[in-house]
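One protein chain omitted, others in place.
We just call them A and B in the order they show up, numbering each chain from 1.
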Amino acid sequence: MKIPYPVFLKRSQDAPKWMPFVTSVGAVLLAFIISGIVLAATGANPLKVYSYFFKASFGSWGAFSDVIVKATPLLLIGLGCSLAFKMRLWNIGAEGQFFVGAFLASAVVMVPLVNLETTPRWAIVSLMALLGMIGGSLYGFIPGFLKAKLNINEVIITLMLNYIAVLWNNYWIFGKWSEAGFQMTKTFPHSAWLPRLADYAKEIPAFSGMTAHAGILFGLIAAVIVYLIIYRSKWGYKITLIGDNPKAARYAGINIAANTILIFMVSGALAGLAGMTEVSGVVHRLQERISTSYGFSGVIVAWLAKLNPFAVILVSILFGALLVASREIQPSGISFLIQGITLFLIISSDVLLKYEIKWVRPAQETAQ
Amino acid sequence: MNWIEIFRSGISTGTVLLIAAIGETLTERSGIQNLGVEGMMLVGAMAGFKVAYQSGNVWLGLLAAIAAGGLLSLAHALVTIHFQADQTVSGLSLTFLGTGLALVLGDGLTGMTAPVIPSFTIPLLSQVPYLGPVAFANHNLLVYVGYLLVPLSWYYIHKTRPGLHLRAVGENPAAADTLGVNIYRTRYLYTFIGGCFAGLAGAAISVAIAPGWYSNLTVNGQGWIAVALVIFAHWNPWRVALGGYLFGVLRRFTLDLQGPRLLFGLANPFFFNTNLVFFLQMAPYILTIIALIWGSSAARKKRIGSPAALGVPYQRGERGL
Partner (left out) sequence: MRAISPIKDELMTFTEEPNAIPAVEMRDITLRFPGVLANDHVNFTLYPGEIHALLGENGAGKSTLMNVLTGLYKPQSGEIRIHGKKVSFNSPRDAIANGIGMVHQHFMLVENQTVTENILIGLDTPHFALNLKKFDHEISDLADQFGIHIDPTAKIWQLSVGEQQRVEILKILYRGANILIMDEPTAVLAPQEADELIETLKGMAAQGKSIAFISHKLNEVKQVADKLTVLRRGRVTAERMDLENFTRESLASLMVGREVIFNLQKCEQTAGREVLRLEDVSAVNNKNLPALRNVDLALHEGEILGIAGVAGNGQSELVEVITGLRECTGNVWLEGKNIANKPPAFSISHGLAHIPEDRIGVGSAPNLSLTSNIIMKRYDQKPVSQKWQLDYVAADSLADGLKTEYDIQAPNVQTQARKLSGGNLQKLILARELSSAPRLVVAMQPTRGLDVGAIESVQQLLLNQRAQGCAILLVSEDLDELLSLSDRIAVMYEGHVVGTICSGDFDINQIGLMMTGTIPQDLKSPSSVEDSSGSNENSSISAPSSRFDEVLDHVKSFEESSSPSEEADQSVTPPEEPSEEDLPPSEILPEEDPELNLSEKERVLRKVLGEKYQQGDVE
C-alpha cells in the first residue's frame, strides 16, 4: 500500500469575506444531502422526510413559535460555547451546566427560597435566572480550575460532569422533590413562570397557544453582550489573543489561568441560564427530560456560526427547527446524524478558508 | 456480597474499556488523538448486534463491528491528517456522527435477541484458588482476548520495528520522515486500528457482556472513560489493563452495594433509600475525574509526557525554507 502525499496545502492569502458564509451554508446543505442518502438506505423517502421537516418547523406561526422555544436554549448555549471556543477551550459541558442551572432555579420554587404567594413574579423569575446562572458558572468552575491549574483535558472532565449532573437531578426528582412518585417535581406556580406569548392572547388573539417565552429575550440580550465582549472589550482582546497564541498572551502579561476559569464560568452561566429558561419558560417543573442534547447541539451551533454571536442567533433558529421536526420523526437519531455530518463538513471546509489546495500528481514532479 | 462474583464480572466489564483504551493508546502513540471513541463504540455495538441478529452468526457480527469502527475512524483520519483540522473538534463530531448513525441504523433493534459470543472456562487455570474463578471461569472469549492483547500490544509498541516507527512518528514525526517513515500512512493506519478496537469494544458490550441494543445507553459514556483511561495509563498497555479492570470491579462493586441489608455490620443506606442509587451511578464518572487528576499529577512528577507530537498536525515543507 502506498499512500503518497496527494495534496499540497499552502497557506492561502486572504480568503474572501464571503467564504465562511458560503462554506457554512454549503456544509449544511451537503449534510442534508448525505443524511438523505443514509435515510434512503434505511428505506425512507428523504424528500418526504425533509418536506415534513419544513412543514413541522416553519409551516405556521405556531410551528415557528415552537422553533423559537427550541432555539432559546440553543442560542444561550451556543453563545457560551462561542466564548469558550474563542479561547480554544472545549467546553462540552453545557449539558451539565444546563442541568445544574435548571436545578438551582427550581430550588427557588421547591425549597422554596422565597414566599411564592407574596413575592412579585418579576422578583421570583429574576432570582431563578440569577441562581440558574450561578449554578451553571459554579459547575463550569470545576473544569476551568482543573484545566487552568493541572492542565487536565477539559473535554473529558466536562463530559463526565454531564453524566454526574443528570444523575444529580435524577436524585432530586426521583426522591426529595418527586411529585407523588412521578419522576418530576410539582408544577411551578404561575408566579415562577417566564411570561410567554400565549399569556397575551387576550390582547392579541393571534398569540393564543404560542409557547415562545421571554427566554429568547435573554438570548438576544446575551448575544449583544457577547458581541460587545468579543469585538469591543479589552477582555475580548485578551480572549482572542490567548486563543490565537497562549504563549504570546502569557508573554504579554495576560493571566491565562484566571481567564480560563473565568471563561468557563461565564460559558457555564449562559448554559445555566438556558436551563432556567427551560424549567421556568417551557416545562414549568423540573423533570428528567428537559434537554434534548441542547448542550451538544450548542457546540455545533457555535461552530457553524464561526463563533460570531449574531450568526449564532440564525443558526440556533435553524437547529431549533431541526429539533422541532425531529421530535415526530423516526428514526430518532436522524437529527444527531445531520448534526454530526454538518460538524464534520464544517471542520473539513475550514481547510478551504485556511489553505489553497493543490493536487500534486507524481507525473508533474518529474517534468523535463 | 459475593466478592468472587464482583471481581469476575468486574473483569468482564473492564474488558470493554481495555479493548477500546488499547486501541486509543495505539492511535495516540502515533500522534493522533481521537476523542470519538464513544461514537465508534456505539456504531460497533450497533453493527455487531445488527449483523449478528440478522445473520444469526455472532462472528460475522464481530467482524462487522470491527469494520464499522475502523471505517468511521477514517473520517477522523482524513480530516485531521490531510485537512489538519483540530483533533478535539473532529473527535467530537465523530461522536455525533457515530451516535447518529448508530441510532438511525439501529432503529428497531431494541428488545431483539441475537446470538452471543460463547463463554467457557479454562481447565486447570480455573482451579487456581481465588484467581481461577475470577479470571478463568465462565468468561466469554473476548475477555481472554483482552488478556492476550495487553502483553502483545506492549511488546508490539516497545520491542518491534513497526512499534519503533509508531513511537517515532508520535514523538518526532519530522525525524521519522527524514528517515523514510511515511508519517501519513502510519497515522492513518493507527487511527484505523484504534477505530477497529473501538468497534470491537462496542461489540463486546452488545453481543457479549451485556447483550442487546439499548440505543445510546448501550455504551453510555464508556468510550469517554476509555479515552480518560489512556491518559491515566500514560499510554502504557499494562497500566491500561490495571485501570480498566479496576474500573470494572469498582463499577460492579457499586452496583452490588444496593443488595445487602447490612454493610460492614451497619444498616446499608443504599438498601433503605433506593434514590441514593443515583450517587452510586455517578461513581464511574467521579472516579474518572479523580483518575485523571491523579494520573496527570503522577505524570508531572515522573516526567512522563504524552507523545510529544500528540494533537499536532504534521506537514512537510512548510518549514525548512
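In the analysis below, a residue touches a chain if its C-beta (ideal position, glycine included) is under 8 Å from a C-beta of that chain, and two chains touch if they have at least 3 such contacts.
All values reported here derive from a predicted model rather than from experimental measurement.
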item	value
Of A:254, A:283, A:314 or A:352, the residue in touch with the unshown chain	A:254
Residue, one of B:2, B:110 or B:178, that touches the chain absent here	B:178
Hidden partner chain, touching residue among A:42, A:119, A:178 or A:240	A:240
Residues of subunit A (touch criterion as defined above) contacting the omitted chain	10-11, 13, 232-238, 240-241, 244-245, 247-255, 362, 365-368
Residues of subunit B in contact with the chain not shown	159-165, 167-168, 171-172, 174-182, 303, 308, 316-317, 320-321
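Everything below uses one rule, namely that only the chains that are shown with their structure count from here on.
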item	value
Intercentroid distance (Cα basis), subunit B paired with subunit A, Å	28
Residue ranges of subunit B touching subunit A (in the complex, touch as defined)	35, 39, 75, 78-79, 82-86, 88-108, 182, 184-185, 188, 215, 221, 224-225, 227-228, 231, 273, 275-276, 278-279, 281-282, 285-286, 288-289, 292-293, 296-297, 315-316, 318
Residue numbers on subunit A that touch subunit B, as the complex places them	1-3, 5, 7, 9, 11, 38-39, 42, 90, 92, 146, 150-153, 155-157, 159-161, 163-164, 167-168, 170-171, 174-176, 296, 299-300, 303, 330-341, 343-344, 347-348, 350-351, 355
